[in-house]
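Removed: one protein chain of the complex. Kept in place: all other protein chains.
We just call them A and B in the order they show up, numbering each chain from 1.
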Amino acid sequence: MPILTHLEAIRQGIGEEMERDSSVFLLGEDIGVYGGAFKVTEGMLEKFGAERVIDTPISESAIVGAAVGAALVGMRPVVEMQFMDFIACAFDQIVNMAAKIHYRWGAKVPMVIRGPSGAGVHGGPYHSQSNEMWFVHTPGLKVVVPSTAYDAKGLIKAAIRDDNPVIFYEHKYLYRRVKDEVPLEDYVVPIGQAILRREGTDIAVITYGAMVWTALEAAAQLEKEGISLEVLDLRSLLPYDEEAILASVRKCSKVILLHEDTRIGGMAGELAAVIAEKAFDDLDGPIVRVTAPDTPVPFSPPLEDHFLPNARKLAEAARKLASY
Amino acid sequence: MGVKHKTIRPARTSRHDRSGGGEGSRSGAPLARSHDVSRARPLPAADTLLRMLYLLKLTREVEVRIERVLYRQGKIVGGVYVGRGQEAIGVASAIQLVEGDFVLPSHRDLSAYLARGIPLERVLLNWMGRADAPSRGRDNTLHFGDLNKGIIPIVSPLGDTCPVACGLALQFKLRGKRNVALVYFGEGATSRGDVHEAMNFAAVMKLPVIFICNNNGYAYSTPVQKQYAVKDLWRRGPAYGMPGESVDGNDVYAVYSAHQRAIERARKGEGPSFVECKTFRMTGHSAHDAAEYVPAALFKEWEDKDPITRLQSDLLQRRLMTPEALATLHESVRKEVDEAVARAEARPLPDGESANEGVYCGPDCWWGQTRSQAFDV
Partner (left out) sequence: MPRRPGKLSRADMHRLYYYMLLTRRVEGQLTHLYRQGKVVGGVYSSLGQEAIAVGTAYALEPHDVLGPMIRDSGAMLVRGYRPRDFFLQYMARRDGPTNGRDANTHFGDVTRGVIAPISMLGELVPVLAGVALASKLRAESRVTLTYVGDGAISTTPFHEGMNFAAVQKLPLIVIAENNGWAYSTPVSRQMATSDIAKRAEAYGLPGAIVDGNDVVAVYEATVEAARRARQGDGPSLIEAKTMRMKGHAEHDPATYVPRELLEAWRKKDPILCFERSLIENKLMTPKEKAAIQDRVEATIHEDLDFAESSPLPSPEEAAQLVWA
């Protein structure tokens, strides 16, 4: 099986969907001639032409609104935000237009908004945010965050084929750092299904995106100390896989919720609530969160390192919880 | 002051001598327009004119019924926004469309819905929040669309449908169609970034979109001079590199003619146009609003420029219609509204639990699937 980077897998997934379905087209800033700020769409213009790979003015509301319009009449637009931080500029079109159309008047809006998010590359407060929770709190949207190349391809294909607006978070730290085997034959990873990345018995670490790798790193360390971590990769945040979450919690009886996003109002809060509601009797310790602190993402390396959860911080939390 | 009924004539052959406005309105300023649009056109055919009169009267009648009868009887759920006095804009533009074209009306463009053939009863069901309303009671007023009739509805943040119109037009281009999208918004919406981004986007990509501004003098309580500082909004068109035109929005002929030019241009692939239709909001922002901030003289002045009265007078004067036929039309419209109201009132409200359905379009969601079949590729 070919080995692809996270970024190549996304590109391949989009390309295959464009070949398969002529209604798929791309809209975004600098995605054509330039191939995108991170080169996710490199080569697409040459392959599919300027009609299907459209360079736009710097107008995020117009880009997302136009995607809605085209989707309403049978197209499947895939929109790039140059950085997911800029999705704020299109907020109204996403939450008030796209998300509510099906519920309000029954039309479907099959579209994808994708782009790089996350910190770890010294991007500063405007090129590093993990803002997925803005949209997890919006019924009508789906929110997807892959961690592997295989999933990135399978999920982008699923997102493009989905009949609802899907926000697709690509962690920029993973783009060229993560590689894995990606099959050539057609496949999708269904939205809404979590996956166990590592089986364990002592503590379930529930996480998503780049933090999956952090969890695996900590798990490898802790194994030597005799603490067995289970790592559950959510992959989809909206909808999320409640069954898989509860199964892991019941099995390990202790749980750490890990994300790169900040703490208050983060996904961990939602998961803690559902675990408390539905698996309270299975818990042998407090529900623990390991997250970024409630600050903007700072720029200078020592500050950013302090901000980001990492394997060391997770391992510390796990040791404490294990001895509870 | 103002255009008298007799002044109806082949539009665009002379400058419109309208004035008025006064405090609180720049709508009455003499009309200006851009360079390349002044070509005389034949008047619309008699049957088109009669059809337009019917649609104007139907819109007026049902909106009066909604605002002044059903709302007061507590039968309308939520606020009531009507387009009284500005019906000519939706009618004389949307009536020119063909199958596959789209309108994206503002909250005051019921006229455009009716011109696209939406049955009255469906409109009333939505206003009343009934179970089999087009939005199944999920959304109110004109917040419902119909893809098969080419209607995309408004959302409450103003101007948001402008980028959506661009997306429709992108599809027309990608699929090699010659269709157009007409997007309507008030002068208040022109202050919003979505309108700006969309007009620029459409101009750069030469999209077949007509941006139609219903300039009715007030955005809620805000008069136009607090909304923009440019004298005539048509200048926004050339600023983006598209033709801009300001017309008397209460003159069916002028509205018809301006849109004929814009639509023709769009169908030829020459890109978007901007049309400002100067009119007046003959009501408050919504039925709860007495609009005491609007000088009474302005209402009086615009009453004299009523689009329906003007068209009726012209049709009578040119003997395209007899007084008897007019009376008959009036009665039949009233009857049509009576019947639609009665049918809508007989329909049930939705079950509470149905509120949970249809957040997503999925395989088990019959609702979304059936509606958009026509557009699945």
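The criterion applied here is as follows: a contact is a pair of C-beta atoms (placed from the backbone, for glycine too) under 8 Å apart; a residue touches a chain by one contact, two chains touch by 3 or more.
Note that the structure is a prediction, hence the values are computed from the model and not measured.
Novice: Using the definition of touch stated at the top, determine which of A:Glu16, A:Asp55 or A:Glu242 touches the missing chain.
Specialist: A:Asp55
Novice: Out of B:Arg60, B:His143 or B:Arg236, which is the one that touches the chain we can't see?
Specialist: B:Arg236
Novice: Could you list which residues of chain B touch the chain missing from the display?
Specialist: 190-197, 200-201, 203-204, 206, 225-231, 235-236, 238-242, 271
Novice: Which residues does chain A use to touch the chain missing from this display?
Specialist: Within chain A, the residues that touch the unshown chain are 29-30, 33-34, 37, 55, 57-62, 82-83, 85-86, 88-89, 122-127, 293-296, 298-307.
Operating definition for what follows: only the chains that are shown with their structure count from here on.
Novice: Roughly how far is chain A from chain B, going centre to centre by Cα mean, in whole Å?
Specialist: So the centroids are 41 Å from each other.
Novice: Which residues of chain B touch chain A in their complex?
Specialist: Counting only chain B, the residues touching chain A are 102, 134-136, 138-139, 143-145, 147, 152-153, 155-157, 160-171, 173-174, 181, 193-194, 197-198, 200-201, 204-205, 358-362, 365, 367-369, 371-372, 375-377.
Novice: Which of the residues in chain A come into contact with chain B in the complex?
Specialist: Residue positions touching the partner: 21-23, 25, 51-52, 54, 56-57, 59-75, 77, 92-93, 96-97, 100, 102-110, 139-140, 142, 163-164.
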